[in-house]
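Have a look at the structure below before the remarks.
A single protein chain has been removed from this complex, and every other one stays in its place.
For chain A:
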Amino acid sequence: MLIVSRKAGEQVMIGDDVVVTVVEVSGQTVRLGIEAPRSLPVYRAELWASVRDENRAAAASADDAPPLPEDA
């Protein structure tokens, strides 16, 4: 993992078209501004992980359950 120290107002470039700006540092919280092409999804990591886990759980759930109801 690359670790860089930045101050508020400073930026990091990822490739040619992703810019991460440190907007504010306040106590335990860092506010980041992220400029990325619209084609590149940006997620909060914990939310991404919870959706990933839910997707995997959905895919696995049907292995143990009886066939899906054809209607409800």
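As a convention for this text, a residue touches a chain if its C-beta (ideal position, glycine included) is under 8 Å from a C-beta of that chain, and two chains touch if they have at least 3 such contacts; residues count from 1.
As a convention for this text, contacts and distances are computed from a predicted model.
The chain not displayed here is annotated in its UniProt record as "Flagellar assembly protein FliW", chosen from "Flagellar assembly protein FliW", "ABC transporter permease subunit", "Indolepyruvate oxidoreductase subunit IorA" or "Transmembrane(S)protein".
Contacts to the hidden chain, counted on chain A, fall at residues 38-39, 41-43, 47-59, 61-62, 65-72.
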